[in-house]
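First the structure, then my questions, so here it is.
Complex shown without one protein chain; remaining protein chains in place.
Moving on, here comes chain A:
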Amino acid sequence: MLKVDSIVKKFGSKTVLNGINLSVKQGEVVTLIGPSGTGKTTLLRSINLLERADEGSVSIEDLTVTNATKDKKKILDLRRKTAMVFQQYNLFKNLKVIDNIIQPQVVVKGVDKETARRRAIELLHQVGLSDFADYYPVQLSGGQQQRVSIARALGLDPEVILFDEPTSALDPELSKEVLNVIKQVADTGISIILATHEMQFAEEISDQVIFMEKGNIVEQGSPRAIFHNAQNERTREFLKNYQQYVSSDEKKVEVDKFEEVERLKVI
């Protein structure tokens, strides 16, 4: 459904994306992992055409935009098949939560205001923020803002939602509430491309995991293949920290059990 064909993006003399190919099927969840500054965000922004690639093309269904496309209408049409969720939420700060979800529907899709309002109320309910409709973004926690921004994206019924490190600015507790919402979105059958450092979440949710480094795709495959049976040396090295963390977590549980038993003995 979505196809990225050998995208190259340079910032000055620095090559940020070095010929990336990617294809996403309807309803598929694709996760981009890899070190910071490796081009994950730029890839997402290129798909959304916030950055125009120097070479290559992006297609969604039968619509293709290449680096040479100048037709503004075509660019806008492709962009409207996607929606972006930013690391820093980027809610419209002068609009109330509910209007943040209403306005894009009215402006982009031409929905009448009442229909948009009803939809917004539904979406707020879906992300668990029904009570916050009349608040301003600044009055919400980061996690709440991010959930509003997901609702805002959903209101546009995009073919694919691009998540750019949606939980990187949040503490673990707030991350969890956002991740739960993303999981919910994935279950509805919308295609997702997600850049993240939440390895455990990536493993749970993905259909396809892509490990990127220095503008290249190093390895891609099912979560099982990447996280437990990586072929590439560099992938294994990058994921080592995560696996250590997971296994030490398991050990910790054992220690806790041991202590529990010891304590019971004392009693």
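Keep in mind that, in the parts below, contacts are C-beta pairs under 8 Å (C-beta built on N, C-alpha and C of every residue); 3 or more make two chains touch, one makes a residue touch a chain; residues count from 1.
In this section, contacts and distances are computed from a predicted model.
Between the listed names "Acyl-CoA dehydrogenase", "Glutaconate CoA-transferase subunit B", "Amino acid ABC transporter permease" or "tRNA N6-adenosine threonylcarbamoyltransferase", the UniProt record for the complex's undisplayed chain reads "Amino acid ABC transporter permease". Contact with the omitted chain, checked across A:111, A:153 or A:230, is made by A:153. The chain omitted from view is touched by exactly one of A:53, A:83 or A:179, namely A:83. Although one chain is not drawn, the whole complex shows that of A:140, A:194 or A:226 it is A:140 that touches it.
Chain A residues in contact with the hidden partner, per the touch definition given at the top, are 48, 50, 72, 76, 79-80, 82-84, 86, 88, 90-96, 103-104, 107-108, 135-140, 152-153, 156.
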